[in-house]
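Every protein chain but one is kept in place in this view of the complex.
Lettered A, B and C in written order, each chain numbered from 1.
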Amino acid sequence: MHHHPGLFIPGPTNVPDAVRRAMNIPQEDMRSPDFPKLTLPLFSDLKKVFKTQTGQPFIYPSSGTGGWEAVLTNTLNPGDKVLVSTFGQFSTLWADMCRRLGFETEIVEAEWGEGVPLEIFADRLAKDKEHRIKAVLGTHNETATGVTSDVAGMRRALDASNHPALLYIDGVSSIASIDFRMDEWGVDGIVSGSQKGFMLPTGLAIICMSEKALEAHKSSTFPRCFFSFEDMMRANKDGYFPYTPATVLLRGLRASLDLLFEEGLENVFARHRHVASGVRAAVSAWGLHLVAKEAKWHSDTVSAVYTPPGVDAVAVLRRAFDRYGVSFGSGLARLNGKVFRIGHIGATNEVMLLGALAAAEMALVDCGARIELGSGVAAAQSSYGARPAVLAKAA
Amino acid sequence: MHHHPGLFIPGPTNVPDAVRRAMNIPQEDMRSPDFPKLTLPLFSDLKKVFKTQTGQPFIYPSSGTGGWEAVLTNTLNPGDKVLVSTFGQFSTLWADMCRRLGFETEIVEAEWGEGVPLEIFADRLAKDKEHRIKAVLGTHNETATGVTSDVAGMRRALDASNHPALLYIDGVSSIASIDFRMDEWGVDGIVSGSQKGFMLPTGLAIICMSEKALEAHKSSTFPRCFFSFEDMMRANKDGYFPYTPATVLLRGLRASLDLLFEEGLENVFARHRHVASGVRAAVSAWGLHLVAKEAKWHSDTVSAVYTPPGVDAVAVLRRAFDRYGVSFGSGLARLNGKVFRIGHIGATNEVMLLGALAAAEMALVDCGARIELGSGVAAAQSSYGARPAVLAKAA
Amino acid sequence: MHHHPGLFIPGPTNVPDAVRRAMNIPQEDMRSPDFPKLTLPLFSDLKKVFKTQTGQPFIYPSSGTGGWEAVLTNTLNPGDKVLVSTFGQFSTLWADMCRRLGFETEIVEAEWGEGVPLEIFADRLAKDKEHRIKAVLGTHNETATGVTSDVAGMRRALDASNHPALLYIDGVSSIASIDFRMDEWGVDGIVSGSQKGFMLPTGLAIICMSEKALEAHKSSTFPRCFFSFEDMMRANKDGYFPYTPATVLLRGLRASLDLLFEEGLENVFARHRHVASGVRAAVSAWGLHLVAKEAKWHSDTVSAVYTPPGVDAVAVLRRAFDRYGVSFGSGLARLNGKVFRIGHIGATNEVMLLGALAAAEMALVDCGARIELGSGVAAAQSSYGARPAVLAKAA
Partner (left out) sequence: MHHHPGLFIPGPTNVPDAVRRAMNIPQEDMRSPDFPKLTLPLFSDLKKVFKTQTGQPFIYPSSGTGGWEAVLTNTLNPGDKVLVSTFGQFSTLWADMCRRLGFETEIVEAEWGEGVPLEIFADRLAKDKEHRIKAVLGTHNETATGVTSDVAGMRRALDASNHPALLYIDGVSSIASIDFRMDEWGVDGIVSGSQKGFMLPTGLAIICMSEKALEAHKSSTFPRCFFSFEDMMRANKDGYFPYTPATVLLRGLRASLDLLFEEGLENVFARHRHVASGVRAAVSAWGLHLVAKEAKWHSDTVSAVYTPPGVDAVAVLRRAFDRYGVSFGSGLARLNGKVFRIGHIGATNEVMLLGALAAAEMALVDCGARIELGSGVAAAQSSYGARPAVLAKAA
């Protein structure tokens, strides 16, 4: 009887009570004269989250996958060439989508545990003298491996060869949790979803496009309708939508943005880093290893942890769920059975994670890992003891 | 200060309290071992709603528009010919989608206020000896005009010439409110959304495909990914989804289906007819006219009403909203300014509609209509006085 | 299947969605350093509702009945004499309480349908030269009969003979709905509950005491503990409570007060009067009679209506509930079977009441009343057509 199950997957994340309350509302008329009072500020506030002055946000009743598709099908033409690196399950799926949608897809496969291979990227771009590559795709935070890539570095790679390709980033598990700077980094399309840093239930694809991408949109002939930018922009400019929007989630997004701005975006990022550092300290104290190979790739929203040799990660997950009422993320694809993932994204705090780490320790030990009970918790506690000023202020 | 605003649009509809409660839940792990206990029965119960034994339901985090696109892009090939009739804003939009997705779109335009023109359809199909028409599209209930079409008649038109085209139906504002029989009527694809008869917030496209349509799917080369049947079927068969599903709405769908089955689908249909008959009696007592030209086309989920000459329907809507706190549906496209729509779909009852009719009377009178106050209400009350046995039982 | 049952009893009243949301919260520590930030403003804001500068509000986890007891047992001594008028079920129950608590209870019984008989009161007070009467009890709004009494007149009756008795008023179904002026009218104790004009669920007794009453408290020897002012005042002054308070309802009270102040108390009173006037117009159009005998006694929060001869009010109530899903108030005690009551208190508006009146008409007709369907609704609509400026502004 687990009255209060623990959810420590990298999304959907725990929805704060204030956001749940904001969504517990009667339905409303999405064509009412009052409706734009809700929607127009959402668009302008999303720009703050993406750190853009000139970008254009779009909100679809969809998921992050739909966001990927919206970005591609609105701005490219059938058969266009895209350059994409894969280094985990989600970057791989995005590359798959490119192929399935009929784009010529050049893949740079990195090892799982590494980030976007900037040098190879730079090299490929430099060699593409004819600019056949129309878009470069990168994953800011690979949810499957707990790896955060260097998006600014991708921009530098493009700039180094003066390459005009569009830069599209999957920020599903980074936006509103890890610093992202659309304008500064020259990102042309960024994809996010409601159920991660926005601390909402699943149901919205939230994306933002640069002026350059919207220019490309004008000449895109890809067949599309549901995800069409043109319909959205025509209706959005007055605060409406081309078809019935998910009003409940929009009300929730309002509450979520209010919480983010109240805490302060930089404080939100610092909190994620702080909480994550405790998790990494615990993993280290256990003598275990992250999938992320170097500190520069450590993700502040999810930690993918290798179980010790002989300890089945699937069994650990099952034990944590059945016996301790805690959900961790599973190892995906080639990491299945070898890895479990601890989500520390969205509305989290130190005490929640300490409970999660304690549960992980017990599940690991129950499944045969030779780990000292309490050791990871103690390491995390020490890590949290640093009490950086920014945290104290945020609290 | 309208603490309890009235929502009488044809969707989103009023969500019953039991469904709101069912959706007010913590997020959950959509990969947990328990998750299929929720999802597998949803699929089988949806088949009961669509009245199919062999159909295959799909649930997307999307909207009805997305459902339209899913049906088309999964089963047709680029450039395929489709036959579609338009007789209102939503059937027109679906035809537009066909064109925009690159299908050869043969349109049979009927007058707004009429239903699918069966004879013309039969004629076109009979003439298509080479079977170039791959799909016939019809709208079961045109939400813009309050017209319900004869879907069984469409099947007869196909059968008359032994035409193999797929039969696709938009049932967004009919499913779970007006009788629909997928198997009996030989429908190959039916599109619905969460925010109508399912009494949920917007956010789900709910569709169902026949075996014949799934067979066509196998040879469809249309570029797609987010809406792909293949990914869905592979994951759905075990109760999972290819990307994060809208779990909160799935929990709501469970509650909604429970309510529908508890009342009994036939009782639900009878209740809609009963409540609608009162609205039609009121319109008649006011001396006003429905857009629907004949009784056979009267919709049991929405009534589109012409305002009297000289009375601006936009002003009536605004007055109802500002002064009386009630939302009615507006006249769409060519009906704008001439028509207002009363939604009587989903979780409605007689008393709610009587209040709505009283509000409509006042707003009409306030805007210059020469209508006797109370006259429509009285006519509806008389209509409701019939108290058919089925209603008493349902209550 | 009544998905949205109608509640038109004079309490509990319909809780606005914003208030429901405010109460849907995790439990909290009622000894936390932050707790007084909630509670201290509640006390000062309640004074605004009671229109007092010097009064002291008390909030008990209890009901209006508990509020009655708190007022009496904290300020009187065993055997003290009280003067109380009864003219309905609730005033009778308060008088009963006086007797049961051992006070010498002088009752002035007025006819049900009349208010406090001011002349008789004045006479009794004038004759009480020795000032044996320690408290005079009156009911501002008798919920059983829909009668509002003249509290200012009670004060005048006391003043006319310079009588020092305390003036205690039951305002359970008037406070926050009908104008009440504690200081101006010299009221020493006013009793209210959460589930009426405060638009909350049942569970709080909300009372307010004058300085004079608190002075009397000092010498009161009545045995008490749960309702003791002394414990409350000691803890309340710092924002705490002597025992665990009903924190959820306190959070709801915050939301409710916000709504009241946002609309403006005077606008709230005007809205109640406006909505009530429509109900009275309907009753008149039906040819039926209110229990309240004269216009000066008409209650703006509840209308008690005699059914026509031969029409059983119990049957009407049952019919409204079973067939139309609407709850009206029953006739209490001697009015049982003869009267039904329409509550129009709290979060109501015109359209809600028009629906309720339509339901009442149908239930009456179904039970044999010879009433023209729509007649009451039409009369109410006309009444609402007045559209006073204050209403338009409030809306």
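We adopt the following convention: a contact is a pair of C-beta atoms (placed from the backbone, for glycine too) under 8 Å apart; a residue touches a chain by one contact, two chains touch by 3 or more.
Owing to the predicted nature of the structure, the values given are computational and were not obtained by experimental measurement.
Residue-wise, the contact with the chain that is not shown comes from C:R100, picked out of C:K37, C:R100, C:K127 or C:K296. In the complete complex, the hidden chain is touched by one of C:M30, C:I107 or C:I120, namely C:M30. Residue-level contact of chain B with the missing chain is found at 17, 20-22, 24-26. Seen across the whole complex, the unshown chain contacts chain A at 1-4, 6, 14, 16-17, 24, 199, 259, 262-263, 267-268, 271, 322-326, 347-352, 354-356, 358-359, 361-362, 365-366, 372-375, 377-379, 381-382, 384-385, 387, 392, 394-395. Touching residues on chain C toward the chain that is not drawn are 5, 7, 9, 11-15, 20, 24, 26-33, 61-66, 68-69, 78, 96-97, 100-102, 193, 195, 201-203, 222-228, 242-249, 318, 321, 327, 329-330.
Just so it is clear, only the chains that are shown with their structure count from here on.
Chain A and chain C have CA centres that are 54 Å apart.
Inter-chain centre distance (chain A to chain B, centres taken as mean C-alpha positions): 35 Å. In chain B, the residues touching two or more other chains are 14, 24.
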